[in-house]
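A single protein chain has been omitted from the complex, and every remaining protein chain is retained in its original position.
By letter and in written order, the chains are A, B and C; residue numbering begins at 1 in each of them.
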Amino acid sequence: MSDSPIEKSNKRKYFLEKLSGRFFLFCALISVISLALIIGFVFFKGLTPFVADGYSFVDFIFGNDWVPSEDKFGVFPMIVASLYATIGSLIIGVPIGLFTAVFLAEIAPKPIAKILSPSVQLLAGIPSVLFGVFGLAVIVPFLQNNLGLPKGQSLIAVIIVLAIMMLPTIVTVSETAIRAVPKSYREGSLALGVSEIGTIFKVVIPAAKSGIMAAIVLSMGRAIGETMAVILVAGNSLIIPTSLTDSVRPLTTNIALEMGYAAGTHQEMLFATGIVLFSFILILNFVLAKISAKGGQ
Amino acid sequence: MNKIKKFSIYLIALAITVLLSACSGGANNSNSSSNDGYTLSISGSTSVGPLAEKLAEQYEQKEEINIEINQIGSSAGITNSINGVSEIGMSSRDLKEEEVASGLTETIIAYDGIVVVTHPSNKVDDLTIDEVKQIFTGKVTNWQELGGDDLEIVVVSREDGSGSRDAFQEIVGYSSGELIKNSIIASGNGNIKNTVATNKHAVGFISFEYVDDSVQPIKINGVEATPENVLNQTYGLSRPFLFVYKDENLSEEGQGFIDFILSSDGQQIVAEAGIIPLK
Amino acid sequence: MNKIKDHLLRGILWFSSLLTIVILVTIIGYIFVKGYKLINFDFIFGDYSPTGGGGIWPMVVTTIYTIVISLLIATPIGIFAAVYLQEYAKQGRLVRIIRFATESLTGIPSIIYGLFGAVFFVATLNFGMSIIAASLTLTIIILPVVIRTTEEALKTVPQSYREGSLALGTTKLQTLLKVILPSAVPGILSGIILSMGRIIGESAAIFLTAGTVAALPEGIFSSARTLTVHSYLVTQESGDIELASAIGIVLIVIILVLNLTATYISKKLNKAD
């Protein structure tokens, strides 16, 4: 073997190496490009009424009235509704989902886990519309009949449907994270005489924290972004909810309900509603990124 | 770093080229599909949509034509027909001034009655227009006040911007701002019907074609909601179904479809669909 | 004291799991009970008829179209992006920006993707309401899922594999293609399954980008209606819970088949090792 062909082939390899590295970088940048395009288009459309047409942004955010046909655009009730619905569903969904994940990964007898884990994974793929269909056909009448309400379409119905919908996401993602915790951590803790449950809560869950955080972010995205299922059970009333039984209109629902029928300023205001939604999510992501960065140290 | 920049610019250029060629591919594609028959694009009202689909199904069997119908709401359909995105827009409400000003032509293809409906168990089955207004503006909040059971009234309305809602409010005589705040807002006739059918408290309004046994239609001023009563103008809650288009955008094929709808065959289909034909 | 706490916690774990299972079984059960009567050969393979009684074949085809196209685009991009983040990038501002963008994409509500798709792909790029516009929108939606799951899968590949391969004088690219990616396949597959679920389940974004034409698509530039959009429209417009449930059964079966296939593939791959 002479030197030159090897060096030549190495040169080709280094070229491919560089090319592939840059190609991978480009792929990674597509997320950034997409985000920039989405933000650009939504903000451009959504800010037009405030920049060009002299609408007040403060009135938009804190206004209580949303009557597009009378030129009144206030999204405060929807902001409140979105926050309540998301927080409520997380309060119910996260513990149940997380405990289920722990159960499947740590405690469940193997044959049970072997059947259940894929079933839950399957459920992650169930279209949200079907949860809405179920919510409308079962949960709404159930609430109405058992709580003696004039209507079952309510904040609590939204919370329940969202909590159910996020279960599969939380369970599958957290389960993967928990299973990825090295056995040696558990053995180390067990060897110190800590009980199995103690080990799970003191060692395994903290070790799987970043994955669990990912699960929560994903399901929060799902909850806040859910539209079609929510439309069916929220009632979509334009009031600031004062109780769990009030019917509500979250931000996403507002957009979906009226987008088809909107034109001109009305349509731009729906994009503005999108901006509000967007800002919430960006802030949430930022906060969560900070939390997980702190947790990682 | 500079090299990376150059390289990314190169790649982006490449991506755009690919996209553009895909675009032109798309144009070719729609051209080639015209060999099989002309594609007529229609979009708009969800109330008119089901009727238009039925008409299109029949018409496609007669003619070499593909009709694409997108149910995206009256306003969006009208906007599409103004922009030329769709050849024809469907509307279940009258055109607004600025829409007329943009040069749209409208053709009434049928009439629709709007029916106020309640749960079948509701004892109230006759209301005046004014009572309807008081219900929807929240002045009357219990069925007892109207001679029914002691149940809170739950108002179900369509969303702001819906052609059906605009038409309903205009006839009954209240504005969107007056609508009772805690009313349920449902998108689509089916959703309203379903909501009312499963709730003893509820009252809503839907298109004629959606009425069935699951809900109770309410007489208005003692007049039943029937096609005859709409045509002889004794039933007050009715509106036209419109096709709107710009004359310069309307193709021969599009005109052909409209002619078919207005023909006796077409109007027969309208009647079979439970909607009120023109004559 | 500690024992009581242990028992209590263990009880909570059992209870939560049971609750999850009961809820999910109830939903599936409800959909099956409501919808199974409508399911037959003609329902699935029959052409749609707006006058009622027809099948859902056009929607099945449209759904397959959107899945295949979005995955064809998103899977390679997502995997390579994850590869960049995990294997190539040095920690720094660029990586932070990319991660932030990916995380943010995850959280964006699908209705906003719908708005964007309608403005960008449908109008600006002039694809019209079409399968391709919807698929490109879906591509962005599932990209973060593919990236994240692939990254998690890459993290589980032992560092010693990389060292072992590189020490033999192989390039990063060779190591990646021959050792790292094959080891990460099961994880990547689970990401693709999650993405398929997302595509199949998506309605808001598709509604605004693909339109609602209830006919067999002629190509990727046709406007069409996916199964999920169909079940949504059926619920909204005609309030037909049984038909919506029947479509739901079809959707669930498709997902089940996909999952089983993926599990089978990853098992086979593991055995081949």
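Here, a residue touches a chain if its C-beta (ideal position, glycine included) is under 8 Å from a C-beta of that chain, and two chains touch if they have at least 3 such contacts.
FYI, contacts and distances are computed from a predicted model.
Entry comment: the absent subunit's protein name, as recorded by UniProt, is "Phosphate ABC transporter ATP-binding protein", drawn from "Oxaloacetate decarboxylase beta chain", "Ion-translocating oxidoreductase complex subunit D", "Phosphoribosylformylglycinamidine synthase subunit PurS" or "Phosphate ABC transporter ATP-binding protein". Although it is not drawn, the missing chain touches A, C when the whole complex is taken into account.
Among C:Val179, C:Leu216 or C:Leu256, only C:Val179 touches the chain that is left out of the view. The chain that is not drawn here is touched, among residues A:Lys13, A:Lys72, A:Arg179 or A:Lys209, by A:Lys13. Across the interface with the omitted chain, chain C contributes residues 90-91, 158, 160-171, 174, 178-179, 182-183, 273.
The chain not displayed touches chain A at residues 6-7, 9-10, 13-14.
FYI, only the chains that are shown with their structure count from here on.
Counting C-beta pairs in contact, the chain pair with the highest total is A-C. Per-chain Cα centroids separate chain B from chain C by 32 Å.
Mean C-alpha position of chain A lies 15 Å from that of chain C.
In chain A, the residues that touch at least two other chains are 23, 25, 29, 136, 232, 256, 259. The set of chain B residues touching two or more other chains comprises 46, 72, 187, 191, 194. For chain A in complex with chain B, the residues that touch the partner chain are 22-23, 25-26, 29, 65-70, 72, 136, 140-141, 144, 150-153, 231-232, 235-239, 246-247, 249, 256-263, 266.
If you check the complex, the residues on chain C that touch chain A are 2, 5-6, 9-10, 12-17, 19-21, 23-24, 27-28, 30-31, 34, 76-78, 80-81, 83-85, 87-89, 97-98, 100-116, 119-120, 140, 143-144, 147-148, 152, 155-156, 171-174, 190, 193-194, 196-198, 200-204, 208, 227-228, 231-232, 235, 241, 244-245, 248, 251-252, 255-256, 258-259, 263. By the touch criterion given at the top, residues 4, 7-8, 11, 46, 72-76, 78-79, 151-154, 159-163, 166, 175-177, 181-187, 191, 194-195, 198-199, 201-202 of chain B touch chain A in their complex.
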